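Please see the structure below; I have some questions.
Excluded from the complex is one protein chain; the other protein chains are retained at their positions.
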């Protein structure tokens, strides 16, 4: 299905959703996200957007190597993290900074990674977005898409065997779902009865490639049956639906009921990355259509329906976000790059002699040059 | 589903079959395989079994490096080849000598490959069963399971683009269906609208691993939906059903209607290979149960029901098969191995200088030794 | 003489593909985003518009599927030209490349051959970190049955790609993405090829032989200029075909100079430089005046922040040249 029919799909009853077009929902489902949490989530979405805008600008100014927005997909990225336990590992794809924000990963820690400076927990080893925050139960992101899916499956097995009652959640894009790793991860998860949730952010595009070229399947959730695991397709701009689907899946998995595949339909509102120009491959109009359906618009409408959000509050939230982001940028940009010697660390737990020789020879070369 | 439920599945209405337990079938379905063809197929099944028995013995005597039987699965292997056009390429897994026999690949050509002698079309380069008979539209078999599936998909695309109206069929085991290549092949086939049929011989085991450990899915055919292609699950010991399913799929694909996945339930009656001992991992009883359901038993019963097959005919067919196999063995065993020089051919179309040097140095070494 | 046009490497590659697609009706181009979008580096730009979506098309995001189906297309009579978006992402397709494509002709005794080219941008220098910087040529060179080719500039790119496309064997064609837009040179407008298995003698010299390829040719050139300033006369060879390669050219140079330095960006261990050093020291042993040397990526994953330290630099090359010549 292409993007047109993806839009249609958002309207069809087969797709599960909770929020109505006017922002209302069934009264008994409000408790899925209590008011205070809803406000916190809304603020995070705003923060996410400010980061996207400001950091994209930074990238254009040549002050950041690379950037990727997640604007439009926050109901999935924040909602999923919200629905999990704090110690449930989240295996990110790359477009899920919202999950980090809900987990309260410090803004500076995020920015240090994006810059790859001396304070970056990754020691400047990876491109922007390749986060790892072990303390926050965020394992290491890698570029090759889909590779995190079997990791989440394995972690979910470990959780079962070690009885930690953790549930591992892995994000991937609908593009990544075409990789072999998707297949083996989902199939293994069924066989291993892993405590794992696979969450496809189906945002319609993989760089320039629309979903219609990615697969002829009508739904990716339908793949669950072929692995004997639970599968559900939801409206990924509907925060409450995301929370419910992830919570249900997590509860089932935690109780030994097996893994689940969730396909959340959403839309990549921005470019693929700072290196991309989406006007080359998709109509402006399509993007505009989604603005009404995007995560912020819908969550805001819902908060207003609840009567807990006003324009004034929103204004001050935007201002707070701007301030936080400004501070983050100025504090992190100052930091120096990692020291040269660190280049040779962490390849192995202890540096082997052959590598130490390479290090010594190189450092000697640097010293000799200075003289 | 494990083997027990696989047996059950053979009995359930969900599984598509044509032949009844007493060998009868609906009168109008007889024409799927006219009498003369049915007799030819029956004879091929007998030949297949004689080869299996005789060559397994040869292997035990140390006269053959390795052997794999296909006893029990001939309704699928012969039936599929029968249902195709002669120039439709068949991408073999390895347990499908029956397809070669229907294609009239000379027995000696098969045996030369198994031995890897000087007349082997593969020039003795591969283990037994890694056939390639280009003239008969049999591309090259490889050990890593599942790798042939994307090949068949690509061929099926070429056929569409070049308008050859060929349909490519690929066999694989239910074990191979767990590999990433299965996923990418099926997904690509949908997107490319390839003229391709994927035929899973679900014989319950991958070496010692039962299907229940291979996947939690209730059926492998159900995976078709996740790729937006046609899927059907059939009784793989029912020759008529196999012919019908493959023919339907081939006609649809040839007409531009897209690829199909066929899951044929059957049973690996013998060991995995000459290196295997199945009594270590499956009950005798299970094997015995399948004897009533195996391809030979069922085709024979059907032929008798048609009134075209008697015990006398069967006896003489067995004798013919024995004779043919004996002749094949004695003629092929005599042949010498391929010449040493051939070791360096066909790596590239023309031998590069660096490889020629290796060849010359080695041949010089051999000459010097002789002196 | 043929008409010359100024082209960068992207344009040269695009031009080669265009010429070939026009000539060979069975040639097809496939890969992630190579269709209407023209590829993330724009190498296939405009080709879908020209040759249609049946011949130039986007695939699902699955490298094993891309290479695997391409093999089948080659068997079925098409000639696939495959793009892997970054060389770092070729590994999901590794089995299809090393176990299938590489061995196909050999394993069937020559009944089938696979005429196909697998293109991919490789190498560092664009701040791509672990996964947008790797140089996997040694993996492929260690795999009999594959040809590995790496152009260093626009002229080489066009001539080698056209030669690779005419070659009946599977060719892994690695494109130094750092060079994609960094230089423009004069390139003949029309069809021409640079033969595979031949290295190019880029500069003659007496004191040492410097072998490089791909983006390292630029480093080699710069280092040699610095060396010249110090009075060293260095011969430079652009390897071009990494495997099978032009041992003869390297040997006859080293027989003259008695000294060899090979540069590669890939991790040092078991890389292409190791191969050249091993073979040359054996075959030119009595002519050697100094230990054969290599400068390579360190045996660490490719870093992000410190990539300038990781990549061989002209200063390091000069340093080793000096040590080799003064040995």
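Some points to look at:
Each chain gets a letter, A, B and C, in the order it is written, and its residues are counted from 1.
Keep this in mind: contacts are C-beta pairs under 8 Å (C-beta built on N, C-alpha and C of every residue); 3 or more make two chains touch, one makes a residue touch a chain.
Keep in mind that this is a model prediction, so the values were computed, not measured.
Here is the thing to keep in mind: the chain we left out touches A, B, C in the whole complex.
Of the candidate positions A:139, A:210, A:226 or A:258, contact with the unshown chain belongs to A:139. Of the listed positions A:65, A:98, A:128 or A:150, the one in contact with the omitted chain in the full complex is A:150. Note that of C:56, C:74, C:102 or C:171, the residue touching the chain absent from this view is C:102.
When the full complex is taken into account, the listed residue touching the unshown chain is B:178, out of B:71, B:148 or B:178. For chain C, the residues touching the chain absent from view are 64, 88, 91-92, 94-95, 98-99, 102-103, 106-107, 130-131, 138-139, 141-145, 243, 266-267, 269-275, 277-279, 281-283, 285, 288, 290-294, 298-301. Within the complete assembly, residues 89, 120-123, 125-126, 130, 132-134, 139-140, 142, 144, 147, 149-159, 161-162, 164, 166, 168, 180-181, 183-185, 187-188, 191-192, 345-349, 352-355, 357 of chain A touch the chain that is not shown.
Residues of chain B that touch the chain left out of the display are 65-66, 116-117, 120, 124-127, 130, 142-145, 175-176, 178-181, 206-209, 213-215, 275-276, 280-281, 337-338, 340, 342-344, 347, 354-355, 358-359, 362, 365, 368-369.
Keep in mind that, in the parts below, only the chains that are shown with their structure count from here on.
Distance between chain centres (mean CA atoms), chain B to chain C: 40 Å. Each chain gets a centre from the mean of its Cα atoms; for chain A and chain C, those two points are 35 Å apart. Counting only residues that touch two or more partner chains, chain C has 59-60, 62, 64-65, 92.
Counting partner chains per residue, chain B has residues 180-181, 183-184, 187, 191 touching two or more of them.
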